[in-house]
Structures are given as C-alpha cells and as structure tokens.
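One protein chain is absent from this view; the other protein chains keep their places.
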Amino acid sequence: MSDVWGQNLKISLFGESHGEGIGVVIDGVPSGLKIDMDFIKSEMARRAPGKNKLSTKRKEADEPRILSGVFNGTTTGAAICAVIENTDTKSKDYSELKKKMRPGHSDYAAYLKYVGFNDYRGGGHFSGRITAPIVFAGAVAKQLLAQKGIRICSWIKSIEDIEDVSLDKINVDEVLMDAVQGSDFPVLTKELGEKMQERIVEASMDCDSLGGVVQCAAINIPGGIGSPFFRSVESVLASILFSVPAVKGVEFGEGFNISKLRGSQANDEMYYDADGNVKTYTNNNGGLTGGITNGMPITFNVAIKPTPSISKEQRTIDIEAKENTTLVIHGRHDPCIVHRVIPVIESVTAIALAELIL
Amino acid sequence: MSDVWGQNLKISLFGESHGEGIGVVIDGVPSGLKIDMDFIKSEMARRAPGKNKLSTKRKEADEPRILSGVFNGTTTGAAICAVIENTDTKSKDYSELKKKMRPGHSDYAAYLKYVGFNDYRGGGHFSGRITAPIVFAGAVAKQLLAQKGIRICSWIKSIEDIEDVSLDKINVDEVLMDAVQGSDFPVLTKELGEKMQERIVEASMDCDSLGGVVQCAAINIPGGIGSPFFRSVESVLASILFSVPAVKGVEFGEGFNISKLRGSQANDEMYYDADGNVKTYTNNNGGLTGGITNGMPITFNVAIKPTPSISKEQRTIDIEAKENTTLVIHGRHDPCIVHRVIPVIESVTAIALAELIL
Amino acid sequence: MSDVWGQNLKISLFGESHGEGIGVVIDGVPSGLKIDMDFIKSEMARRAPGKNKLSTKRKEADEPRILSGVFNGTTTGAAICAVIENTDTKSKDYSELKKKMRPGHSDYAAYLKYVGFNDYRGGGHFSGRITAPIVFAGAVAKQLLAQKGIRICSWIKSIEDIEDVSLDKINVDEVLMDAVQGSDFPVLTKELGEKMQERIVEASMDCDSLGGVVQCAAINIPGGIGSPFFRSVESVLASILFSVPAVKGVEFGEGFNISKLRGSQANDEMYYDADGNVKTYTNNNGGLTGGITNGMPITFNVAIKPTPSISKEQRTIDIEAKENTTLVIHGRHDPCIVHRVIPVIESVTAIALAELIL
Partner (left out) sequence: MSDVWGQNLKISLFGESHGEGIGVVIDGVPSGLKIDMDFIKSEMARRAPGKNKLSTKRKEADEPRILSGVFNGTTTGAAICAVIENTDTKSKDYSELKKKMRPGHSDYAAYLKYVGFNDYRGGGHFSGRITAPIVFAGAVAKQLLAQKGIRICSWIKSIEDIEDVSLDKINVDEVLMDAVQGSDFPVLTKELGEKMQERIVEASMDCDSLGGVVQCAAINIPGGIGSPFFRSVESVLASILFSVPAVKGVEFGEGFNISKLRGSQANDEMYYDADGNVKTYTNNNGGLTGGITNGMPITFNVAIKPTPSISKEQRTIDIEAKENTTLVIHGRHDPCIVHRVIPVIESVTAIALAELIL
C-alpha cells in the first residue's frame, strides 16, 4: 500500500486492514540497540481504539511479532520485520461502499487509481490501521534517539475552536513532557482538555465529527542536523507527517503566524548563556534556520481534519449506476481521531529525526 | 549544496552564490519535448531582482546555458544540465559575517554543521539565488505538464496582516490564472495588492522586513494520481515546498481552518454534473483525499517568513570572541521576498506534479 | 540483513535462518496480476533441499504465507509481503563456530563488521536460506514478465572441469527451455549431466565440495530496454546476481572469451529476416549493446564457487583465544549448490528484468 520511505532509515509498510496482517520492515537500525518490548507495546496501546468513550469499540489485537533483526532483545543490524495479525474484522460494515463513494474519504480517488481492478477496496481499504506498524517503527526510532538524549512529545493544541494556550517555545523541557505524556488526552491545560473531550462527545451524539491541531516538540537535538534545500529538516519531517492520514497542514515554529510578523519581531536573536551555551531569546523559527537545527527545541503544529465517516446523510455518487444519490454510513467510527493520532505524529517525527541523525 | 530530489524526475542542484556558477541536472525528462527557451527565460525573469522598487538592486545575470539533454530545441531523453554563471557578486558586503551570526539566518546552524571547515560561508552562503536553477527546472516541468493540459498558478494571499479574499476553490480556472499571472505582484484583488505594496515600502523605510502567504492552485490534473502514505501528493509536494528557503508552513485546501470544522461541514460531497463529470460541492480538501487526486483543483497555501536580513541593530553572538554582541546588517536586502518566491513555488509544484505523473 | 533493491520494483528482504521467519516485501507490482500460487510453490520447491541425494537432508518448510497485497488471488497494487516461518532448525550444529572462523565463509568478515555485538552469528547466520523469499519474489516477477511473453531459463553449464557444449546464442527458444526446465538437474546434454552428478557424489564422499557455472537466457524481451551507463541492463542484472551468495563472476554473451576475439569476429552483424524482423548473424554480445537490449536473446554465465563448508580439517583462527587452530565442520552440508542456485539465478534475473520493464 505504500512506497519505501527514507535513505538511511528505510521504512517499508505493507498490509491492508482486512488482509491477513499488516507490518513494517525497518532497514538501517544499527546493531546493538536494546529493544524494550514493554515500551513498544505501551506506545502501540496509546494508539489502540476501545480504550475510552471517545473512540470506537472496534478492538484490535495490536500485538506485534518481530520476525527478524532482533536477537536476544538486541538489534543485529539486520532488517527488522514486525507483523501484526489481523484478528477483529467485520466485513459487513463495508458492503454498501462498493458503489457509493464516501465524501471526504479516498474512495473515489482510489477508484480512479485502480480502475479495472474492482475488488481493490474490498481487499484493501485505505485504513488508519496501517498506522499501527508506523508506531512500532516509531518506538524503535525513539529508542535510537533516546541513546542521544533526544526526546519527542506531542499533545492536543486545539479541538474545533477550543484552543489551548501558546507554547513557550524556548522552555520546552522534560518536565513539561512528563506532565503531558502521562495522560490519554494530553494537553497543556487540563481544564481545556476536559472542555475538548466534552465537545467531542457532543459532536458524536450529533452524528458528526471533529478535527483539531496537534502540537509537537523535540528537545536535546544537536545543532547542525539537516542540509539546505532538499534535505532540510522541514522537508524530511513534512514528507512523513503528510503521509499520516487526515493531516492537512504542517507549520514550524510560529508557522503561518510568522508571516504576520516583521523581521525585527520574528528573528530569533542569539546569546551565550551563563554556561556558554548558545540560546535564542525567542524561538519563532521552531529550532530550524536554513533547514538546519540550531539547538533550540524543534516545534511544529499539524492540522488534523475532522473524521470523514459521519452518520449524517450525505450527498454522493453511485459509480455503478452512474447517478447522484445519498449515503448514510453505519457502523462504528471515531468522532475524533486527534488523540489517537498523537502517538503516530510522535512516531513519524522520531523516524524522521533518526533518518537525519543516522 | 543539496541532495538529489525525486525518483522519476531526479533533480540535482549545485552551486554557491559566490562560486563560479550554479545549476541543475534534471534526469527523467522523456525525449521529444520541445523546449521553449523564451518561456524559460520569462519564468526566470519573474524571479530576478532589480525589476521594481520592492526588490534589491543587485543584478543577476540569470541567463541559463543548457549543456546537455537538448538537441535542436527538443529533449533527447538524456540528463539535462543547465548552468548559470555567477557574474555580479560583491564580496565585501559579507565580511563582518564571518564572526557575527545573523539572527534568523542559518549562519549559526551552518557553523555547527561544518565546524572544522571555517571558510564554508565565505565560499558558499545559503542563498536564495540557488532558486534560479530551480525555476529553470520548474519551467521544463511546466512544459511537460502543459502537454497534458495541467496548469499551475500562484499569487500573494497576504502580506503581514493584509489579507486578500478567500479563494473559490471549486471554480479555479484558466481565466482566473490568466488574470493573475499577468502581473508582477499577482493578487486576486488589485486594490489589496496595492495596499500590500505600500506596506512593503513602509516597512523597508523602517529598516524592517515583511512576510506573507502564497496561495497556489493546479488545475486539470487527472484523478488517481499519488498513493496513500509515503507517496501521497501532499507528502511529495510538501517535501519540495519546504526545501524553498523561508517557507515555514504548508496547508492543503482549507488547511488549518479545516481543523475548526465539523465533518458535516468539511466533507466535500460529490455529484455528477450535466456532462457526467464527477465534481464536489465544496473543495475543502484541496482536490486531495487519501493522498490521491480526485480531479478537483489542487489548492494550498505556503507561509513565508519575513526576510531575516534587516538593517535594524540586533543582538547576537560573536563566535570567534565567544561573546554576546550586536550586529547591523548593511548592504542591499529585499524587505519582502514573497513576490519573488511566487515563480519558485510554482516551479517546485510543477516539479512535484511531474514527478507524480511521469 | 540487507538493503532495499530496485527503483521501480522494490525488493526488501528480511530474516535470519534461525530467527522466527524470513520473508520479502515487494513494492511496485501493478494491480491486476493473477497470482498463481501453484507456480510459486513449484518454483520454491526447485530450491528446497532434501529432494535428492545430491543435497542436504535438512528439511525446510518453504510454504510462503502472503500477508498483504493480494486479494482473491490477484495483486491489488499494494506492497506484497510474503513470510516463511522457520520450522526445522538444529542449533547444535553451529556451537563451535562462535570462536573458530570457517574458511571461505563470511564468519570473520562479519565478526569485523558487527564487532561489539557478539551474538550476531548465533541469531543470524548469513545463510543461503534467505534465497527462499528471493525465489518467491522471482516467481511473482516471472508472472509479470510472462504477461509480455518474456521467458527466462537457466541450466548448469559446468561442474568442476566437466563442461557442456556451447550454447547456440542465436536460437535459444521455448523448445530448448521446455527441454531444460523439466529436469531437477538441468543441462543441455543429458549424458554430461549424469557425469556431473557422479562427480558431485564422488567429491561428497571425499568430504569435499564443488562449484560450477550456471548459464542463463531470457527470450522475447523487446529491444530498447535499459539505458547507457548506470541503468545498463548489465549493471542492473549484475548488481542483483552478485547479491546471491557464492557468485564470484558474471559474464554476458561470450563474456571473457569475447576479449580474445577481434572486432571483425566479435561484432554481431545485422540483417532483416524474411518477416522483416531484425536479427544478428551471431550473438556474441548476448543481446545487449550499449547497455540496451537489441531483441536477440539475452545470455550470460554466472560462476558459483564451491561450497565452503567441507568436513576436511582446515587451518583457521580462534578469535576468542586469538590463536591459530584447526577446524572440522560437522553436520549436513551440500557438496554442491549449483543445481540449487538455478531457480535463484532465474528469480533475480526475473526481478531485474521486471525492474527494467516496469
């Protein structure tokens, strides 16, 4: 279902939601890394639905099975293949979709792409589930980065129009990350998080869905990583962030807001602190100048569109009858996937940074 | 100064602003394409500074010389190499910069990257000038796309807080593109464009700089282009958009605004029009669902940060003396590069779409 | 244990002989190809040991399990992942090897490569078994090529100094291929084949091993495939042929013999035959000129070195004690793998040709 990503850390995804299994092959992890399976499983559990009332009840057995590349818990330097068997599938939910195209989904675009091969969607289905092996790979990448003290954390910045406070982009640290990562619904301000969750339940009861913005930060990354132009950190990060289903926007540092500032306001002036480390007074550039890291925290935001599968009636087309029609999507669907996408955003970020650092 | 971009259309950039020449090698252009040199030169002229009072007076001879891959005006299928000699350089503008790091620029990050090789910056300099060969490559890609009726156009959506009207993302067509592309300062609403230009002059006289947002659209692109995940159209486009210096954000369709909508508002419902073509009532997804084109216009916005080089005094560090200091940047610098980046945005978009279609 | 091969048809291998499983991910197979599992299993069976007295008795369950990319027996266009579980392993055969390096094997080179991670060999072992997933991928590639009438066949040209007759490189056709491919020990001249098999048994009883040369041909491949220099057919083919363990030489057409001819003898003069097809009077170039196919059969030879694992005593080093010592390898080992490598050579050839043609 995908291409191979990366030059130093090659990631190959495979699998369809309703096939036998999904998985990933990771090529380029050096030998000698101790694989912490508990950490990997906890990372994948963050993603699994059925954990709280906000998500669908479809259970997934996300237990990854490592087929190669790890011996006695340590990487061998060989390609690592992890497979997740598909166990809980309910085909009948998808029967009407063969003819009626779901708005906001890739149904019609995929039909055009694979025209002539009618059963593709029955066998495949562009599913968010493929993010499970991405989280596996991200967990391995996180462990690689942890060896160098690099840490990544993301949280929900907004749901619909409920927006959390601005991030202090200079002082992102482990304390903030510990506080945030402890929760299933990570936010900077607990009360706003509760408001957001209420809003999600409300939308769900209205047979509708919501989107939001995920904010992400990476700290302790050395300066000098990345190259100008094609291997800029923004390029590499954005290319994998936009692979995640439902991502419609990525902005670094102050992002689109920086376009409203003047140079004198936007420029991050520099200084040596008391320990002789180079710091900036502000961090509007999100730790990236000229595509290269400068040592300050890397920060960015990712826009997640509202889940397309809603149970309200929608106008659409019937590609068999070639006529206009309507559609009501039944079955279990997340009213909001923003909190589920948090570990995925962290994972692809870890993969991208490992790619740049290896 | 960069890596190689692309799998089907490989782009190799080379050159430093103050070296002998800059250029590009393009691999993958099929044989038989008639190269329109007048078109290429006019595209490159859109980029060249010294054309109006908004830009720097530094003249560049952007005349490209094609060394290979074109015979009697037609591509041979071989790698195309185009070189632009560097003629107008004034080294003395940059002397103070060897020790003092310019805020907002890549000076410090590059220093960390190339530590041990002190003269890099003197010889190289991460310059916006390298976009000249990018525009050459984009002009070739545009001609490839034109063979299939595909057209790309971009304009200025905002400068500082002056924002133009929303784009009607359903009805982007050649008429709109003709109207927009005729101008040196392309906008949707002429009067707002004039306001923006006045604001730029005002900022310049205040020794400051401005940023803005560029909006871009591509029409007549067939549905079914792109693949889910790693080869999504958003991935491929964003990876090359973020290569352009000064880009800090990319959003598709409604972008970050889509995160504020509900599914019932965001979903682009479908219908067959009178001619039996599939259309959508809205186009919040910017023509892309599941990473694949659906036939509607592809639209996206790109955030451009204000030019870092301003002549106001700024606080910074002296890396030789290892102490805090201040810096005033002399010489000629653009107060705003947003209008200059327009042809560059179109070029990388053309390259990305050609990559996906070839 | 490997990299990713290919640009259009990407092959990712994973797995160690004594890990949980081995497999392959194939990316780039177009949708709509009907997968013939019987054909795939028969191809893999050609490779499996324990079939005759010439090979080891170690049984392998080579039953491949397709996890993705195939639906209702037809490819979906998505990445195909096939896994083969490891069932029959006897670890105790390898205990002495941790310290004593086996001559002719990669033990010492691998030790240098992975120094610091002592257990690599215990967990991994650069095994010929990894060729099982290669044969799976090759079987898929063969089916792709068959759609275009392209057929590949290889046979044993020599074992030790017993050499078969020269191949008539102009008249390679399906008749010859049918005759050859029917056998477990494919040769051009049956009697010489029997002599070769006797020689193998004799060497085995002498606790020694033999090598040989495999000859391969591909017919009905259209002219114009391949590009000069880096994407020459020879380049692409050789890069994957030399990936196969034990291959020490590759030559195309007359190969090293062509270096002994004069131009007037070596050049393949051309003519139009009665049907207006372009043919050559000779085919010393093996169907390849300037790295591009010319329509004549592609022919080449591959040198296979004698199996390094012999039970004679050998001088070697003990890397733990850091002293010179001797070694006797016990256990079951093939006295000759040339016949087993036949389907592997065909497989990688199929993969390479599919890569060039897709």
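A, B and C are the chain letters, set down in written order, and residue numbers restart from 1 in every chain.
As a convention for this text, a contact is a pair of C-beta atoms (placed from the backbone, for glycine too) under 8 Å apart; a residue touches a chain by one contact, two chains touch by 3 or more.
The structure presented is a predicted model; accordingly, all values stated were derived computationally and were not measured.
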Residue of C:T74, C:S183, C:N220 or C:T289 in touch with the missing chain, whole complex considered: C:T289
From C:T74, C:N220 or C:S235, residue that would touch the chain that is not displayed: C:S235
Positions on subunit B where the hidden chain makes contact: 1-4, 10, 12-16, 19-23, 25, 27, 31-32, 65-72, 74, 76-81, 83, 113-114, 116-117, 119-120, 122-124
Touching residues (missing chain, whole complex) on subunit C: 1-5, 11, 13, 101, 103-110, 112-115, 126, 130, 158, 160-161, 203, 208-213, 222-232, 234-236, 238-243, 245, 247-256, 258-272, 276, 278, 280-281, 284-286, 288-295, 301, 303-310, 312, 314-317, 322-324
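Rule of thumb we're sticking to: only the chains that are shown with their structure count from here on.
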Pairwise touch network: line, ring, star, complete, or other: line
Chain of greatest Cα-centre distance to subunit B: C
CA centroid of subunit A to CA centroid of subunit C, Å: 40
Multi-partner residues of subunit A (each touching 2 or more other chains): 1-4, 13, 113-114
